[in-house]
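Shown here: the complex without one of its protein chains, the others still in place.
Labels run A and B following the written order; every chain starts at residue 1.
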Amino acid sequence: MPADEQSLQFSDVNDDVVRSLVETGRNYYIALGVAIFVTLACFFFPWFYQLRYGIAAAGNNHPAVWGTYLASFIFWIGLSHSGTLLSCVLHITNSEWRKAMYRSAEAMTLFSLLVAATMVMVHVGRPWFIHWAAPYPNQMELWPNFRSPLLFDVMAITTYLTGSLIFIYMGSIPDFAAVRDRTTGWRHHMYVLLSLGWRGTDTEWHRLGWAYTFLAVLIIPLAVSVHSIVSWDFAMSIVPGLHQTIFAPYFVVGAIYSGTAGIVTVMFVLRKYMGFEHYITKLHFDNLGKLLIVLSLIWTYINVLELFTGWYSGTSTEYEQLKYKLFGFYAPLYWEMILFCSAVPLLMLSRRIRTSFFPMLLISIAVNIGMYTERFLIVATTQVRQYLPDRWGTYVPSLVEISIIVGSLAMFTTLFLLFVKIFPSVSIYEIKETMDAPKKGKSEWQATH
Amino acid sequence: MLAETIKHPVEHLFPYSVPPEEYSPGMVTWYNSVCGMCPAGCGISVRTREGRAKKIEGNPLHPVNQGRLCALGQAGLQSLYNPDRLTAPMQRQGERGSDEFVQTTWEEGLSAVAQRLEMADRHSDSVVLLSQGVRGHFANLLELFMRELGSSRLLHYDFAHPHSLHAANKKLFGEDQLPYYDIANSRYLLSFGADYLNNWLSPVHHSLGFGHSRQGDDSARGRFVQIEPKMSISGAAADEWIPARPGTEGILALGIANRIVEGGYTGGDAEDWSAALTAYSLTRVAEQTGVPAETIARLAEEFTHAEPGLAIGGGAAGNHTNGVDTLVAVNALNYLVGNIGKPGGVVFNPAPMSSRSAIDRPSSRHANHQAMQDLAENARQGGVMVLIVNNANPVFTLPQSTGFKEALDSIPLIVSLSSFMDETTALADVVLPSHTYLESWGDDMPQPGVGFSVGSVSQPVVSPLYNTRATGDIILGLAAKLGFREAIPWASMEDFLKDGWREIYARRSPASDDFDSFWRDVLRSGVLGENVRRESTAAVDKRVIDGIGVAEPEFSGTNDDYPFILHPYMATSMYDGRGANLPWMQELPDPMTSIVYGSWIEMNPVTATEMGVTDGDLIRVTSEQGSIEVPLVTFPAIMPDVVAMPIGQGHDDFGRYARGRGSNPIQILAPTMDPESGSLATSATRVSLVTTGKRAEPAKTGGVARQLGRNIVQFTDGSSEAAGHSTKVNGIPIVVEPA
Partner (left out) sequence: MARFAAGWRKYRKPGYYDEFDYAWTMSIDLDRCTGCGACVTACQAENNIPIVGEKGIRNGREMQWMRVERYWEGEYPNAKLSFIPMLCQHCDTAPCETVCPVSATYHNQDGLNVQVYNRCIGTRSCAVYCPYEVRYFNYNDHHWPKPLDQQLNPDVSVREKGVMEKCTFCVQRIRQAKDHAKDDGRRRVVDGEMQPACVQTCPAEALVFGDRNDANSKVSRSMNDPRAYHVLEELNTSPSVVYLKKVDADAG
């Protein structure tokens, strides 16, 4: 129980959340404006240039045909993992500390998935035909190729996206209703639609609880399988360095790791700029920190395992892979990744650090930078050192690619900024579950309405 | 397939308004012709559709290439459809070399030249016709023309003409020709510097022979030994690559010859040989060449007992101060093992098919370097009034020291018949552009031929693209304007050609009168062969034997100032520079280094480490004549004090693909010559290498050129009849049972 919650009333919760939706300061508009501008300038503009001139705008070549677009795609899918997965797991284990943050975390999932989908469109050579990857009846009488791991991707991510969307929406219905009752004008109409006529009866609560738990249980294996499937895009190839069974757990662990770090970042922002200091507290950061340490250790273990098996195999190709990773052209990136993902998180072993907001922010950002580097390295180091030494090359991302990475981040931020003004970013009813019930008698609001 | 048109017919999908009879859209028409990309003279079949040339293949009926074709031959299409083709006659407007030309008509162009030719004094030899090496009836036409003009200065000039080989054959065997080297039937080839698979004489035919000798005969596999200071592709293909000190290959050959003579040579002139070769003892030769004595002895042993062995020479070995003597020594080896005139040996060719053309241009006709220097000197003294250049580019292929470019200043009229704006054409006053070979009539009697008489006909495969004319027609046009109607009555090259072939026909079938059918058949097949062979002389004059000897090579520049020997070699894709304006050739990776679109200099890796330079450093290469800058590449198979550079890049002009790219090593070559043949000793220049401190990475398609134990290229020791075949997987042998 947060220390300063003794004086917190149920009505305060509603007030705070509604205020976060309704009151918009100048800073918000500036932030939104910048985000939209950067998205347009750094994502869409270079993308249209690439559409016109071909993938030559990126730094790809032969042999490095996959580049940062795919690395970004994996990164964003990874980031999407924590939100919903964590929310579901923690829901089933009845943990209390998830209540304040899970809404935003689920939103993070949703938007990460959307950004990841756009990355696919940027990556593909002829995106105007990307709908061919969907199994729809067509005059060509062609199905897509179901044997392809990329198609498993399409199926899995679509399912995950659908599931997450339903999940977050469903969980927000009571909150929409609460906000509906407190707002006027166009907002009121919007929330009337969104809340689907929720009246808060016992039957409705019961059904919601059941449906919510059902979905939570369903989403857990889904989330695990999604990133495993994404990892199989790589692992099903016979490229040395990619063709490893450890990839599925590696990616899933990495996803949860980077996602959790993402949650920490988002929580910091929400807490500071949306006035949620009472709801997002040191306890949350403490627990997230503990989770991060565990994940960091597992991640480190898997990396060591990869190196060990590469060395142990004694084959020229695997050995070359690990030599190249550790000492080759990208070695500085590799060691940066180790620093940010294995070394820096160890700082969180100290409780003091775990419960300090700003250091946690820095660590979480470092972790995500390291994780992005990891995705990039998987793509970059393996393609340029394959079986035939005559084909070895180098890959350096172009300005267009870097710009699109920045743009995708801006796109995510834009979506999130829009989210905080439409969805209640902290779950009202779940917070209330952690508080004492109000005393009998009318509340201030009830007295005046 | 005649006459120029005003509109460009190829701009339309179906280029004819009144199509020829055999034409139909969507239908393919094949034309047999002769490749004009190098002097080998392979036969080609060109696939055309809608009046456009689509693909060049080798003519399966042609005995030289038998349906195969090299990369440069394939790129002939890009010569025809090159965006930088000259499209119409031009006259110079600005200063020479200012690239200011104005289009003119054929009438004007021809008149301008004819006028000047008439003004030239008829017997002063002031008119010079400098042509690329030409054979067949067109060569006759040139001779006729020059004779009527009263000038004896018809010069055939090719950078790569094997003057020394001609001279060596003449010296030893009395034959002033290029013999046919029967590599296909040889089982042991000892090559002294001859890059026979790349661009020596007839590379496609040699490759066919190489392939056959390797794996075409189940009973035996040919063994190939290459002796050269830097590994060429022939060296890569060889079983053994032996680096001998540059210029000492002839000494090595005589060392081997000495062993052969000592080891039981039973010819009648054994004593003479023994006396002549006694100085070439194993120890002396080993010391001079740097090749271990055991190796020399072994080579002699293997060569003698091969059935049969064949020795060839060329490349750097043939282009040195002792080039002729070196090649005489090489030929002596052939003589000593008795392969002259036999399968797998040296076979002399019969006279060419046409009675009019000489066996090959006599050596005096082919301008060696001495002749080019004399020409330049004569020009400087005002001895040349008119210079007509046909598809030769001496400004590019002659070293700066010749001063050829400057000498041109003293020539009042320079006419170029080239199809492209190359460096020499850029200095011309009148440009009368030729058709490319794919648009022209012509014929060829290939040299070195295949041991029997071969004549091939070249016909146009497409309508002319531009307002150009066949070179033969240009000469005929000039002849007409000059009033040579009596001696040169033909209206077109096609007529001239047919007349020439009428004679061939008459000789073959004196009783018959159906030349038209014969001509049609020859055109259809593209080639005519006659089973006329030549008894090869197997006797060597005693005086020649007595005079046999190879001097030490001489180099320009002292060892101290110029520590490296420069070894320029013709790049696979460029030949002598003519491939540089063809994008396919610029994009064809060099076989040894995979470099494209540029020049480079190759150096031994140990030497590079000692010098403190690495791949991609920009190096200044300086000879006594000048310097160039070129990126460095370390190369595992080159002698420590030798640096090698490909020839072909470094054009100032010649189109968008060639211009301003790389450097031309010919420029800095010393004017050292082989005194006997007058040919340029291309490998006699010493250079110094200094790093400029800048970087200039060459563009490469390849990555790391080592297998790293991955068994990509697998080897076998050649023992056939293996019980199963063994597959090694990462060092663990897995034997696969035969099915």
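Following the convention adopted for this analysis, a contact is a pair of C-beta atoms (placed from the backbone, for glycine too) under 8 Å apart; a residue touches a chain by one contact, two chains touch by 3 or more.
If you're wondering where the values come from, they're calculated on a predicted model, not measured in any experiment.
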Neighbouring displayed chains - absent chain, whole complex: A, B
Hidden partner chain, touching residue among B:81, B:106 or B:452: B:81
Which residue of A:32, A:117 or A:151 touches the chain not shown here: A:151
Identified contact with the non-displayed chain, of A:56, A:92 or A:349: A:56
Sole residue of B:62, B:156, B:187 or B:223 that reaches the chain not shown, by the stated touch rule: B:223
Residues belonging to subunit A that touch the chain removed from view: 53-56, 59-66, 123-127, 129-130, 132-133, 142-145, 147-151, 154, 233, 236-239, 383, 386-391, 393-394
Subunit B residues that touch the omitted chain in the full complex: 10, 49-50, 52-58, 65, 67-71, 73-75, 77-78, 80-83, 197-198, 203-204, 207-208, 210-212, 214-216, 221, 223, 231, 233-234, 236-237, 239-241, 243, 465, 572-573, 583-589, 591-592, 594, 596-598, 604-606, 636-640, 656, 699-702, 705-707, 710, 712-718, 720-722, 724-725, 727, 729-730
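The rule we apply is simple: only the chains that are shown with their structure count from here on.
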Touching residues (chain side subunit B, partner subunit A) in the complex: 594, 702-710, 712, 730-731
Residues on subunit A engaged by subunit B in the complex (per definition of touch): 314-317, 320, 387-393
